[in-house]
Every structure is written in structure tokens, then in C-alpha cells.
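Complex shown without one protein chain; remaining protein chains in place.
Residue numbering begins at 1 within each chain, and the chains themselves are lettered A and B in the order written.
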């Protein structure tokens, strides 16, 4: 599993999980991210820290430890660490041991905890994509985390080709969206560290309003290394044409909007975490109820994805790696995302090789 | 697991399962047979088809798909296939993609679904052994399928030496048979693609009739690649001698008969499926009840086998492969069957090598 690390992009901000999973002064939490065991904790002062989840003393899991003021204490034999990873003492050891934990750059942004497993010198917080945040009272979201027994690339493929909605999510997201996703292609464009998807569905159904037709706009970016940020908006019929099928201008008020923030975080080569939230924006008084209903649909839909993707992984495991996939037009998104990820991973390796050769 | 395939005979008819497991127009079913993921479905017209369980598009499992008329539709992105494996279209793809699934020869015979994982040109249906079929109203059978965490050769050994009945099945099959299996050897003869076992038990107990003694005839063939077809018949005392200990002639009416059809189908090197049915023939009015009771005994007995064989596999996994087994006379059956399988596998490999050298 250690060898798995080489398959992942290291210089990237990964979503470790939700900020509310770590209580101030509360128990530290350990998770494996792209092969790195990482412990996250908040000091009593509320500052978040990330470090390798391995005490230098006997390699115990610091996530079984305890936060004590501004220190993280290993609960195997008591070695204590500051947020900078420096050892702050240990019972029976007179001189404070000159040892330190590897720490990881960590940032809290839009209610996600982001960590950077690669070179800390490159950890530019400006590279963190903007999401919505789940605690904004103006646009409440509901959140969850699940794990897939599958390689992260199968999840990327899934999120970069939503034509699967008509098949995998026939009675869930397909119906909730009021549109047919496999009957037309989105516009797909490459961004420096993302792939952008935009489309109009004309004459879409207005959910919860039988018979009412709307024009529906869907736009999302799928950012390196696996961050999905979607904005959906429904407008009166004719809006798509009036916008010449481009993005709706800010001065046209949507009837209703939905927002999604999802993060694909590899654990190991065959296990992947998925942290997601869904939200609705609109002036309906029943928005809270509607959001709960939408979350039910989303949770059911991601179980549908999981079933499909885990079966796909099982087939993959029985398949000669030389067997190619068959390219069709709707694979443009998955293709561009794989290409982008491959390029970044290759560049990272070349750089590591050049450094090694110096 | 992919590498496992080389250990199996490929040019053979394997029992994939029972015909009643596949409904007309109903959901396709996926199973791994000798390392091949295979999906089976029946078109709306009732025709059975077998193909690799991997959509050429993104390698999704077609067994998560849906039958639509004469097409199998992948429920990931909608690629559709005919029974011949040819792609029949896909949303958003104008020209039907020139791609096809690998299909497998498939035959339904005696209520089993047989597939041929090897060279289709060699898939001669005449090589399918004759079984009884479980839907014949004159001789009803009860059926089941289980799986063992063991290599198929341990199941072959088990079925080719029934002296184990006295030990493993002491209170189940031993008692139900009215005979002692480890006190005499059957006559074992080699057939072109099977090993034949025949024996008389004189003075056997008549099951369900305390004190009544009979002569009991047991004959079975164990066919390549793991098909067990048994016929048992009980006769009045003296019949064995009258037949000069050879097969009973057709004009002697048995008192009661039992029939068994069992199939050993490797999944992987350490997992094996077992599809079996048991039946009784006779003029007793309580035959239905007796058959239900017999099925209970058989199911209990195969759990006994499973416990023994899985423990044997676990010991094997801890054993130096150089440690030999100790040959005793009752190993003649297992020995001949292993020899037959080894020869066929060797021939298949040599042939593949010759072709590769051309």
C-alpha cells in the first residue's frame, strides 16, 4: 500500500474531510489520504493542525492520542507535540527529545479541511477551488461522506460524464433534474487545473410542479485533484435562446437554484473517499423540507454510483490491462480530466527525477 | 486473479448455473467462470446469450444492465448489444460504434446453462454430458448452488473417492445410503473424457425400512471438467450375484432409485461453485416428502464437505508445495481424474504454443 503513493498527484490540495468532524480540543482524527496516514486536530485555542499519524517514538497512531492545550499527546507513552510538529516533552526524558513530526499544510475553506501531501513549499492556498460552504445561512447545504472500494479514476470518469444520470440514476437524479442527460452533450472546456462543463436543457420539467416547463442551466468545474463544484439554475422558457445558449447573465433571476460541492479523495489504489454536500437556493418557504428530500435523493443516487463503480472495479481487476476502452463523444470530459491528471503527475515525477539527478 | 485462467482447462463445457436463474427479458446475471467474468441473459424472445461481462465502452459490468427486446443495454451510459455481441447503438453516437462483445458458446441442457470459455470453434455440444434435468415430472429433482473457498481439484478428489462418505457423512449420506463406502472399492475405469465408478453393496440396508436388506448398485461418471452424474438403484437380495457383479440389466426393475447431478465450476484458484440436484425414482406415494427429506440430508452433507475441504485448503496454504500426498488404493479415482485433467490442460497449452510459434 505504501507503493501506492507514487500513483497519486502529491502536489495538490486534497479534501481530508469536513471541518465539523474535528472538535476544538477534542479527539484527533486519523485518515489515510493518497497513502499518507494523517492526523488532524484542533488545539484548545481552535487552531487546526495536520501531521503524519505516526509517533516518532514507537510508531503508534497519534489519532489514538489526546489534545492537551496546544499539544497533541501520544496516548501510548506520552510523547507530546506542538502544532509545528516539534516534540514538547515526554515523561522520564529529561531533555526534550530533538525530534519532530512531519506536518502537512492544512487549510479550512468552505467547511472542508484541505491538506497538501506534497512539497510544502508549493502549497499555495490560492490553488484551493472555491466551493459554497455548508454553514452559510443564506444557502444551507446538507453533507455526508462515503467510501468506495474503487480507484479514484473511476469516480473522476463518473463525474466528468453525466450522461450516466439517465441510466444509473433513472429514478433518482434523472427524475429530480427534470432533464435527459444523455440526449445532448455539454460544452466541455479545459481550464488550467480544471475541466469546465456547461449546458442548457430547454423545455425541462420543473421539479415539484407537474406540467411546468423551464429552461435549465447546469455548469460545473471538475478541479484537480477531484473537486466537483456545480451550480444549477432554472429559468423561464426561452431564457436559453435569449442568452444565445451561453451562460445566463447575472441580471436574470433564476426561479430556483441547486448547488453541489463534492470531493474525491483517494485513500489507496483501490479505496476512495467521497465528501459531498447538496443545497438549494430559492424563495420557497418549504425550502428546508425540500432540501431534506433532495438529500435523500442524492444519498440514494450515490449508492447507485457506488454499486456501478465497485462492479466496474471488480471487472477491471479481472481484465488484461492491455484491453482498451472504447472512446465515444461523451468521453471528452473523462478524457480531458485523465489527460490533465496524467500531465500533472508526469511533471511531478520528472521534477522529482531532475532533483534526484542534481 | 487474471493469471488464474492459465490453470484451468479452457476448451470444456462448464456449468454456469441453472436455467431457471435467468428470466426471459429479466435482469442479466453475472458470474465468474474459470476467471472469465460472464453475463448471461435471455432476450424477450427467450433466447439465451452469454458474453463477457464488460462493456467495451468504460468496462462497466453488463450484469448491472437491462434486457430490452433483443438487446442487452449497459446501464452505465447506454451502449446496447445484440445476442451476437455486436453493438446496436448508443446515445449521442451517430454512427453505430463498430465494436462487439466477446460472446461465449452457451447451451441449455438438462436444466443447466453450459458455457465454453475456450476456442468457440471447438465448442461441440456433443461434448456436453447427459444429465437428468430437474423439471422432468417423471423424476422430480431438487436443486441448489453453493460456493467453496477452495481450489476445484479438492472438490474433484472428494467426488472421485466416496470412501469419505463413511467419515465425513457418517450421520447423513452414510446412513441414508444404508451402505459402508470405505469397506470395498468400486470398479474404476477410464473413459475418453470421464472416469467411471461402479459398485455393488450386498446386504445393504433399505432406507426407511428397518431390518430390510437389499443389494444396492451405484454407478457414476465424473466427466471433464467436473460433472458428476450418479445413478443408484436398490434390488432384492441376490441381484448382485445374479448379475455376476456387473451392471444390472434393464429388465430387472429396481425397488427404488436415486439420481444425482452435480457440477464443479471453478471461479478462481481458491473459489469454486457447486451446482447440484438430487432426485428419487420409485412408486412410493410419499415420494415428494421423501425427496424433501433427502434434499435436507444432501444439503447437510455438502456443508460437511465444505467444512472438510475448506480446512484442507487452509492447511494446503500453509504447506510447502513439495510435500507429497500419500497414495493409497482408494486414490485411484482422484489420481485418474487429475491425470486426465492434467493431460487435457497440457495438450491445450501445447496447442496454444504451437499456434503462437506459427
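Here, a residue touches a chain if its C-beta (ideal position, glycine included) is under 8 Å from a C-beta of that chain, and two chains touch if they have at least 3 such contacts.
Keep in mind that this is a model prediction, so the values were computed, not measured.
Colleague: So which of B:52, B:161 or B:205 would be touching the chain we can't see?
Modeller: Within the whole complex, the residue contacting the unshown chain is B:161.
Colleague: Taking the entire complex into account, which one of B:11, B:177 or B:330 touches the absent chain?
Modeller: Of all options in B:11, B:177 or B:330, contact with the hidden chain holds for B:330.
Colleague: Would you indicate which residue among B:257, B:270 or B:312 is in contact with the undisplayed chain?
Modeller: Hidden-chain contact among the options goes to B:312.
Colleague: Identify the residue among A:35, A:118, A:207 or A:248 that touches the chain left out of the display.
Modeller: A:35
Colleague: Write the list of subunit A residues that the hidden chain touches.
Modeller: Considering the whole complex, subunit A reaches the absent chain at 1-2, 30, 32, 35-37, 53-54, 56-61, 63-64, 74-79, 90-93, 97, 99.
Colleague: Against the chain that's been left off, what residues of subunit B make contact? List them.
Modeller: 157, 161, 163-164, 166-168, 182-185, 307-308, 311-312, 314-320, 323, 325-326, 328-331, 334
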